[in-house]
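See below for the structure under consideration.
A single protein chain has been omitted; all remaining protein chains appear in their positions.
Presenting chain A:
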Amino acid sequence: MQTLMKNLVWVVVGIFGAACLGGIALNRGETINAFWFIAAAAGIYAVAYRLYAGWIVATVLSADPTRATPALRLNDGRDYVPTHRWITFGHHFAAIAGAGPLVGPVLAAQFGYLPGTLWLLVGSVLGGCVQDMVILWGSTRRDGRTLGQMARDELGPVAGAAALVGTLLIMVLIVAVLGLVVVNAMKHSPWGTFTVAMTIPIAILVGIYMRVLRPGRVLEGSLIGLVLLLAATVGGGWVAESPTLAPLFDYDGPALALAVIGYGFVAAILPVWLLLAPRDYISTFIKLGAILLLAFAVIILRPDMHMPAVTRFVDGTGPVVAGHIYPFLFITIACGAVSGFHALISSGTTPKLIASEADLRLVGYGSMVMESFVGIMALIAACVLDPGVYFAINSAPGVVGATPEQAVATISSWGFPVTVETMTALAKEMGETTLMHRTGGAPSLAVGMAHIFAGAFGQGLIALWYHFAIMFEALFILTAVDAGTRVGRFMLQDLLGNIYRPLGNTGSYVSTVICSALFVGAWGYFLYVGVIDPNGGINILWPLFGISNQMLAAIALAIATTILVKQGKLRFAWVTGLPMAFLAVTTTVAAWQKLFSADPRVGFIAGADTMAAKLEAGTLSAAQAAAAPQLIFNQRLDAGLTVFFILVLWVTIIEMVRISLRHTQGKSVPPLSEAPYVAMDQLTPRMAGED
């Protein structure tokens, strides 16, 4: 009877979530309240977590709470530590939650609120959450082995190498595109630039506090850092108003790009305790705090969404990211629904903390549910803006026209009325000189968040809320730049060490400097070209990043599918196999269009050829002509990269199919590398630690 009641409750929750989603989908009024999005999301997540994830854990993965996890078997008090499931959840969520799910949904809002909402919900519960959880399970069963090692063990050396090189290239693109987002947010914004610049001395101060003054007291240090950062956010307002100080923090894109590149290099070779670790502590607290604050504000304010359900830009002419809704909705949203990068975290530190296989669902599936919810909130923040304002902020000068008058005329002609006066007044309200052409998603997200915060907590401080939002985004983007460069440097040292042994020595200062410079040079190149591109750079770099990220997700799901087949779970292989097939096809279609589309804003080759033709005909301005050769070369390079990504993807999938077929035919395959079963109660108390 009790079970019946429980199931009935879940059925009701499911019907409620589905009804909210149906209401959203069928709504054709002028506006719709954000509350329905929160309700639909909560209902769908709850049912998926309870029923689908529960079924996968019990039936497909046969998770066994009596099986001792590596944290218990190998407990060394350092890497392997059995940890309470909520604390592991906190660590894992803090690790996977980055800028991606904030930026992607904001850019995808150009298609309207409906496509983004549907994919964030469906993609996460059927794809992203499943991937994170199954990889976490696979790694936990393999003593916490990494994705690359699992690829090599289960699929062979070819797939292993493909996963490794693919990962290194993704790191380059992630850091470049996030750098571009932060540069576009600071461009000609003394307030933003001052606040972001101040995060560096503040982090160093906190670093010294945590190491020298009060070693290891990370909460005290973080609190000091938070207070100083909020003071810097307020102080930025004074700087922006001061005629002597403001020019010191007023830079154009290329200058800021060079500053970020220089910063990235210095941060990568400085000791971790001085800059990276303290910055990460502060940024994690600000990140979680800002996300909670946003959720709270959306729930108490319940703003109306002004973006239409579906816009005309589903046809591929979108000014934010060019390309048809299929495949580019999926490529643009990326991390909020499915992120291949999470597979690296799920096979990194997290599996070494899992105390029981019963925790896999909360940590693996639950964290990704939260991440998708962050994506929904970012989408809400973008859609509460007037669509005309949203497009004026997010469209590049090369698409809508370089002057404010041209830009608003173009955007209004699309049926999204906006005026120069509106944009000027908005910029003034936010304490900025202009908000036009601020591509990259961060400024529009910050305007949306500022509206929501101000609406919920009082209108007076809207400029401060805007810069708080910019600071919050920039802070953890710069943490990603530091951390990404550091990991990239390690990967490069590892790789180059095979060619010339001394380069592989991670303790060597010379090798560190050389490999850091190489890695920073790689992402710095893409960042710089993105900044000088009149089409905004984001239009090229974000889809390229999305393709690489979804490619990695398909690779991770291919590894997961192989493991399931080899475990004799062929009839359940669709759980990872279907999302893998969808992502592989979508990524390949996207890559094909990025290569061969005749639209110069979509196709890399067409883009390069069009620009080369213009350069030859002499129709470009002097400034455009100077940048043109670099942009032409860059689009051809991007085309080459795209081909490479697709090759890596299909090599892995072919290996997966080959190994699976051989297994079903009873031929020899690489053996399952799963660690043998050890019962929980066979462990000595000492091995099990004191937890």
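The rule is simple: a contact is a pair of C-beta atoms (placed from the backbone, for glycine too) under 8 Å apart; a residue touches a chain by one contact, two chains touch by 3 or more; residues count from 1.
Rule of thumb we're sticking to: contacts and distances are computed from a predicted model.
Participant: According to UniProt, what is the chain that's been left out of this complex called? Choose from "Peptide/nickel transport system ATP-binding protein", "ABC transporter permease", "YbdD/YjiX family protein" or "Glycolate oxidase subunit GlcD".
Facilitator: Missing chain, UniProt protein name: "YbdD/YjiX family protein".
Participant: Please identify which residue in A:T69, A:S222 or A:N539 touches the non-displayed chain.
Facilitator: Spelled out, the listed residue whose C-beta touches the missing chain is A:S222.
Participant: For the chain left out of this view, which of A:L169, A:L276, A:V314 or A:V399 touches it?
Facilitator: Among A:L169, A:L276, A:V314 or A:V399, only A:L276 touches the chain that is not shown.
Participant: Touch as defined at the start, partner being the missing chain; which of A:T117, A:T193, A:T479 or A:Q567 qualifies?
Facilitator: A:T479
Participant: Can you say which of A:Y326, A:F490, A:Y525 or A:F644 touches the chain missing from this structure?
Facilitator: If we include the chain that is not displayed, A:F490 is the one touching it.
Participant: Which of A:R50, A:R211, A:R302 or A:K569 touches the chain that is not shown?
Facilitator: The missing chain is touched by A:R211.
Participant: Pick from A:G17, A:G43 or A:G100: which residue touches the chain that isn't shown?
Facilitator: Of the candidates A:G17, A:G43 or A:G100, A:G100 is in touch with the missing chain.
Participant: Kindly note down the residues of chain A that lie in touch with the hidden chain.
Facilitator: 77-79, 84, 86-87, 90-91, 94-100, 146, 174, 178, 210-212, 215-219, 222, 272-273, 276-277, 280-281, 335, 339, 341-342, 344-345, 348-349, 479-480, 483-484, 486-487, 490, 506, 545, 549, 686, 689-690
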